[in-house]
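With one protein chain withheld, the remaining protein chains of the complex are depicted in position.
And now, subunit A:
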Amino acid sequence: MEAPIRAREALGFILFSLLFSICRSSSLNHLLISNAERRIDLSSHIVKVYLTLKVENAGSTPTSEVLLSFPPTQADHLATVEALVTKGKRKKTTLVRLDVKATELPDAPNDAKYFTIYLANPLKSGESTTIEVLYLLTHSQEPFPAEIAQSESQLVYYRDSALILSPYHIKQQTTFIKTPSTKVESFTRVEPSNRAGTEIKYGPYEDHPPYSFSPILIHFENNSPFAVVEELVREVEISHWGNLQVTEQYTLVHAGARHKGVFSRVDYQSRPTLNGASSLRYLLARLPPRVHSVYYRDEIGNISSSHLRTDSRKSELEIEPRYPLFGGWKATFVIGYGLPLQDFLFETSDDRRYLNFTFGCPLLETVVDKLTVKVVLPEGSKDPSAVVPFPVEQHLETKYSYLDVVGRTVVVMEKKNLVPAHNSHFQVYYTFKPIFMLAEPLMLASAFFLFFVACVAYLHIDLSIRK
């Protein structure tokens, strides 16, 4: 934040009378983008955008911050933004991840939202660098028609801009949009633009000033099931007797075009490709290796249609909901499994323990609207603290499980709008004295002991009043 403000102060006197937006854009460090290439992948319901920016410092002062801007409609659906920069020469290139943070600028035009990329080395005047940006958008494909019958395929709208929204001047840019099939009903033409196979190409466009925008609308077929987990509660319970118990409660919905009218089992069974092409038949969950005691059930009991495949590196659980999910249909279910504790629980040098576990949802190609991760620490553990690679809301709870007297501390973390890219590890640190492990066995043992003592006493004492 400091750099743009300082730059603005310096230029403020000279550019006093200029238009406000131009004033701002020109004030942004004199960065310009000499070449931009954008590839939008629409093949699933999660929109993946790969942006390659060649950034050039045309100003005089070195800078290490590059701004990305998004229209507010897109920013609401933005799940994650990552920036990478290639390092090294030729064959020995490595990708280095850069810090990206959401930034508020006080006077953004049309409520545009910003992300700042922090370069590892400041970009000196006249130098240029190439940044790879990947961002994912959820809920960005709107089904149209909004309701379809069983035999119809699902058509969706995707809205974007033919020009990349940027606070910088872009010299040359091209956008490629990949659709899931060749069936494209219509797309907005912004010359030069053309379509070949599953790819629509916009550009190249030359020399566009900052904040150029040219709305486009693409109407195409997307029969991939729109699996959205409206709410997911993951509970990770640590038992120092060697087990990590994970329970995941899902509220799954098919967020595509709503199903309309008849559901015919005859058609669905006899012609599965034509009927219910966009229906959600099964889901794949990727679980950690050495998983055991897996169950899959819902409020009314076990669901028998699931398969577990395990090997030494990963476990895959294929689950079928009780019925195929058509647009707008819901299903709630619970998956639970146990894991060996030594794979996930470690000790730090200062005698603290920490759990290292994945944060996101194990289902593939699924959007999670709201995720709550609860880490249930063993009874008697103290000073919990969580380290998560992205911002989450946190608080503590107490849970009572089997034979608990004081209750277990639960670290609760909440996050909205998650995609599979969020499946990174998080850590929960706490202190725990092993003596607490013996509390429950001792309690049980003493209860039984008292019971037997009572029995012995009853057999030996004569309680009758009359002798």
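Rule of thumb we're sticking to: a contact is a pair of C-beta atoms (placed from the backbone, for glycine too) under 8 Å apart; a residue touches a chain by one contact, two chains touch by 3 or more; residues count from 1.
In this section, contacts and distances are computed from a predicted model.
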{"item": "Undisplayed chain, where the name is taken from the UniProt record, one of \"Cell cycle control protein\", \"dolichyl-diphosphooligosaccharide--protein glycotransferase\", \"Immediate early response gene 2 protein-like\" or \"Large ribosomal subunit protein mL45\"", "value": "\"dolichyl-diphosphooligosaccharide--protein glycotransferase\""}
{"item": "Which of A:Asn110, A:Asn194, A:Ser385 or A:Ser401 contacts the chain that the document leaves out", "value": "A:Ser401"}
{"item": "Contact with the hidden chain (one of A:Asp298, A:Glu318 or A:Glu414)", "value": "A:Asp298"}
{"item": "Positions on subunit A contacted by the hidden chain, ascending", "value": "261-266, 270, 297-305, 322-323, 328-332, 400-405"}
